[in-house]
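Every protein chain of the complex appears in place save one, which is left out.
Should a chain be cited, it is by its letter among A, B and C, assigned in written order, with residues numbered from 1 in that chain.
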Amino acid sequence: MPQAAAIPQTTAGDLARRYRQTRALSLALVAPLSEADATIQSMEDASPAKWHIGHTTWFFETFLLRDHLPGYRLHDDRWPFVFNSYYEAEGERIPRFARGMLSRPTVAQIVEWREAVDAAMEPLLAREDLVPLIELGIAHEQQHQELLLTDVKHALFQNPLGPEMWPLGDARTASSLLRVSGKKSASIPAHLEEAAKPQAENPSRRTGWHTHPGGIALIGHDGSGFAYDNEGPQHRVLLEPFALADRLVTNAEWQDFIDDGGYADPRHWLSDGWAWVQAEGVLAPLYWHEGDQFTHCGWQARDPDAPVTHISAYEAEAYASWSGNRLPTEFEWEAVAHNFDPSCGNQLDEASPPMPVGGGELFGDCWQFTRSAYLPYPRFKPAGGAVGEYNGKFMSGQVVLRGASCATVRGHSRASYRNFFYPHQRWQFTGLRLARDIA
Amino acid sequence: MPQAAAIPQTTAGDLARRYRQTRALSLALVAPLSEADATIQSMEDASPAKWHIGHTTWFFETFLLRDHLPGYRLHDDRWPFVFNSYYEAEGERIPRFARGMLSRPTVAQIVEWREAVDAAMEPLLAREDLVPLIELGIAHEQQHQELLLTDVKHALFQNPLGPEMWPLGDARTASSLLRVSGKKSASIPAHLEEAAKPQAENPSRRTGWHTHPGGIALIGHDGSGFAYDNEGPQHRVLLEPFALADRLVTNAEWQDFIDDGGYADPRHWLSDGWAWVQAEGVLAPLYWHEGDQFTHCGWQARDPDAPVTHISAYEAEAYASWSGNRLPTEFEWEAVAHNFDPSCGNQLDEASPPMPVGGGELFGDCWQFTRSAYLPYPRFKPAGGAVGEYNGKFMSGQVVLRGASCATVRGHSRASYRNFFYPHQRWQFTGLRLARDIA
Amino acid sequence: MPQAAAIPQTTAGDLARRYRQTRALSLALVAPLSEADATIQSMEDASPAKWHIGHTTWFFETFLLRDHLPGYRLHDDRWPFVFNSYYEAEGERIPRFARGMLSRPTVAQIVEWREAVDAAMEPLLAREDLVPLIELGIAHEQQHQELLLTDVKHALFQNPLGPEMWPLGDARTASSLLRVSGKKSASIPAHLEEAAKPQAENPSRRTGWHTHPGGIALIGHDGSGFAYDNEGPQHRVLLEPFALADRLVTNAEWQDFIDDGGYADPRHWLSDGWAWVQAEGVLAPLYWHEGDQFTHCGWQARDPDAPVTHISAYEAEAYASWSGNRLPTEFEWEAVAHNFDPSCGNQLDEASPPMPVGGGELFGDCWQFTRSAYLPYPRFKPAGGAVGEYNGKFMSGQVVLRGASCATVRGHSRASYRNFFYPHQRWQFTGLRLARDIA
Partner (left out) sequence: MPQAAAIPQTTAGDLARRYRQTRALSLALVAPLSEADATIQSMEDASPAKWHIGHTTWFFETFLLRDHLPGYRLHDDRWPFVFNSYYEAEGERIPRFARGMLSRPTVAQIVEWREAVDAAMEPLLAREDLVPLIELGIAHEQQHQELLLTDVKHALFQNPLGPEMWPLGDARTASSLLRVSGKKSASIPAHLEEAAKPQAENPSRRTGWHTHPGGIALIGHDGSGFAYDNEGPQHRVLLEPFALADRLVTNAEWQDFIDDGGYADPRHWLSDGWAWVQAEGVLAPLYWHEGDQFTHCGWQARDPDAPVTHISAYEAEAYASWSGNRLPTEFEWEAVAHNFDPSCGNQLDEASPPMPVGGGELFGDCWQFTRSAYLPYPRFKPAGGAVGEYNGKFMSGQVVLRGASCATVRGHSRASYRNFFYPHQRWQFTGLRLARDIA
């Protein structure tokens, strides 16, 4: 996950409020989990929920309290070894696959630690010089909130009993809070007009297209407010004319791909993707089983009109190729996104089951694959020290996703935000929005 | 683990008492564990504690209540899939490696199931015709009690914080109950005399030898009381004269082997063992770290005079070769064991930390490797049906261990008892007793 | 492969003749191979033909010429690294999987080396004191002749063009030399009578049984003539009454097993075997494809009446279980074999395609699985030094096979001969002869 050089533009009061909100949300997310739910780790890519709430606390204890609060003593000096993730400069750490063996400390012990850290943080929340670091800690914790949700989902999925994190009844209530708010993005410029989709289709699935005339686009974060270091420096990119679909590909459309033999025809697939499909015996998105899909509320009937999620980049590329379109580049996506409000769309507002519902916004529901490799922007320099250690170090072998998902805390994403995963991974809420060349 | 054709010789009252004791002991063993401790699975060879108490209950529900109690309805008809271990005739089951994902059902739910099953079992405990099956279920649960202890130990060992299952203070109390009772085996026949060990040695480590003149020995269970099917049929085996050490190899002696370069010299090792040592980078018994070893009470200083434990068959063979001796065959061991009381020695009497203390008995402290492969006795026939399904099916690639360990419930073992593991496995309380040829 | 402590009982003239015959046969076996055929290695278990003729030469150069011929200088001092197999005492050696990269030295260079070594050996062939070592070298080379044939077969099998080592026309001629000679073993004692096979069956496949009354049998080599060290010491074993089939299981019978769903029913299989069948997707013996099988003469129609070959121990166990019989122990097999002439049966007499034809002898056609694990006999002591280094070291995880195959040089096998392989291996000419308990 990206680390960042933060750029302050926040009042201390606002920051303190957001700090407390963020810290409270993490606790609310583990509240429905048993001690065992919070401990298990289903694969090396995932971490236990318990570890997430410990690791985010470790971040504040290490980079804020230890480094900036005179006289602070570590809550437990053996815990950094356990809760450091990958910061080489911070010393040895537990092997990633062993995180699932942490039956101790208990959730209660970690919560106690969180409370101690939060209390100790209070004086620091008012210090102007620490705003960038605290902003970074908040953003870091928000990322882990999304991972906590997707990791728990993957862990519960392994259980043949199909357990739920939230009962569906609750979910119905909660999901209302998750649905697209209905606000429309105010200012769609002239060049983002609707273009008719050429193929005949079910009107309910009608795709409109945001067209873009090409030319020089300004890409990357402009420096106002917080952003990760990998979103900069802002720079110019030359685009060809293109169109970006005004909606995500749906479950029903994906079923058409399956029904047309999409998973069995090598012509649609990247060579690596075809090898992956065959080695893993992939026949459908993750979490699909017959007409159902696995959710935070257990197994539920699949909504054909909801966006397809939990697909790999290989699958996204194959679908795009099969459909006669392509994936957008991350620059194309961003050029369009500047005209949308990143706080709209189906995103996470509170501890409740993520539920992609397909609201028609550019942001929300699921992360959207681009065809861009995750690489440094021109003149990118990794920040020094352990906090800034390594955004660059993940710039190899991964692909960029844009947008935000139903498990992304609202307010966390931006037009310039770059998420990234390996092309075979699919336990995140990943989906796709098609693009095409235009004259 | 062996399944068995039981041979009844028990009064129903005694059986009911032992049923209840056994069922209670399982609960006592999980009592110190948190929900998370009871859920994690550290490797494919091990199972979660939660699974053990579920699986042993599944055994009684399936083979007793379902098959013999008219009108019985399953507590939850999805649970057989989860708690069946390897009985092919009982249908599909959860993949072994996925047992560690069972955050649900909770321990409390499983305990509730146990109580329901125990209540339903009451009328069956008085039925003469079911004695063999109930005996088998008790023996089966006792085996899983030992596995529960060794599996939990392995799981806690993965945690860098070195957590304990029992605090050492309690352990001191409890361990008194575990120590060798002091009873001496009454009748050592003439041919089991002491023979002087030829090498000079520390008197505290003086080894005496039980000598045996060879000839025809009667091997296998004689049919009086319960035994597993793999202990029979009783048959005659021709032995050469041999001697069996009167004590187990100790930690101090093992340290000598290490200090002499034992792990680095291929001459001592079986070819497969040498490949294993090199591939795994093995340098010491499992659970050793510097002068300490990991126990159910966390990391503790190692007692040089205690029997070495947690070694593989490869290591046992290498040590025996290095010391100029050899491992006994399972037949030699049994021929000597007929003169010892299997209920003596350091074995498990209640829910308390297993602690090998080296009492000088033939049974207890740790299982003892033999050089015998685990193979069927002459005229062995596997029993029919799912209960008897498969003792024979494990008779490939494994080695026989004899005796009993500090984690074996007292009363579970016999002179004819055959335990078996793959030669690389070492998470059990495994140790060795040397043998040698004599004229 | 076993190494041995040889026991002399040969005149020097006879020995020299056999030395030259053996050395000549190796060259005749590589003669049909191209430089490339002799170089490729199809798996880690196999070695290139080129390596076999180098390694056997290395044996004589090292243990005879270097150690016993004053002033001898190595032909090339870099070659011991290349052609040592597993003798740790002889220093470092090429990793086994890299043998297939030896495009150099060429076959011609190795043949030149062979000739130089053979010339240098001449004076040693007359030395009485070296007879055991030379006997061992001859036996060692005979073992490698069989491996050369089975390794080449496996390598050619990988080629989709199905190339042949010998053309079938030649094979017909040659195979006449391979067929069972027709000699009958002279003295079958009274207890080896025919017993009617209980099941109705095709008369052409009628099985007779050699019955044995049980009791004490003398097992192991009696010391007259050459034997490997693992065949001794001779000792007594107690047997129960049993019967051993008078013929090998045939291809047609194996087809019945397949047709009856034998590969899909876990009840017939050892647990390890069932895991192997499923992991490898095994559906038939190695080299079977529809009605054909791959031979040294390329793909040929399968003879239903020929013995089944190229099966694993797991398959042999499954078949025996399915058929209601069992495999013999190695002791049972040997007790019967003492009454048969090991020089009869379909074995290798010259460089010609091995072709199992099913002659009804106890020896020949294929090695026969026993249910015995490969373990040391009582009082077995490995010989010292590099030559004797390690027979014992392979005594782990392998099963014993008895008899001789169509690729075994006639004269190489004995009633006491113990061959051994891992239970999953099947690239040797392996087959089975059933056994059963009798009253």
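Simple rule for what comes next: a contact is a pair of C-beta atoms (placed from the backbone, for glycine too) under 8 Å apart; a residue touches a chain by one contact, two chains touch by 3 or more.
Predicted, not measured: the structure shown is a model, and the values here were computed from it.
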Visible contact partners (per top-of-document touch definition) of the missing chain: A, C
Residue among C:Pro163, C:Gly208, C:Pro241 or C:Pro376 that touches the chain left out of view: C:Pro163
Residues in chain A touching the chain absent from view: 86, 88-89, 216, 235-238, 240, 266-267, 269-274, 313-314, 317, 371-373, 375-376, 378-379, 389-390, 392-397, 423, 437
For chain C, the residues touching the chain missing from this view: 34-40, 42, 50, 78, 81-82, 94, 98, 100-106, 155-156, 158-161, 163
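Here is the rule we use: only the chains that are shown with their structure count from here on.
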Distance-maximising chain from chain B - centres being C-alpha averages: A
Length of the line joining the C-alpha centres of chain B and chain C, rounded to whole Å: 38
Separation of chain A from chain B, taking each centre as the mean of its C-alpha atoms, in whole Å: 48
Approximate Å spacing (C-alpha centroids) for the pair chain A, chain C: 61
Junction residues of chain A - those touching two or more other chains: none
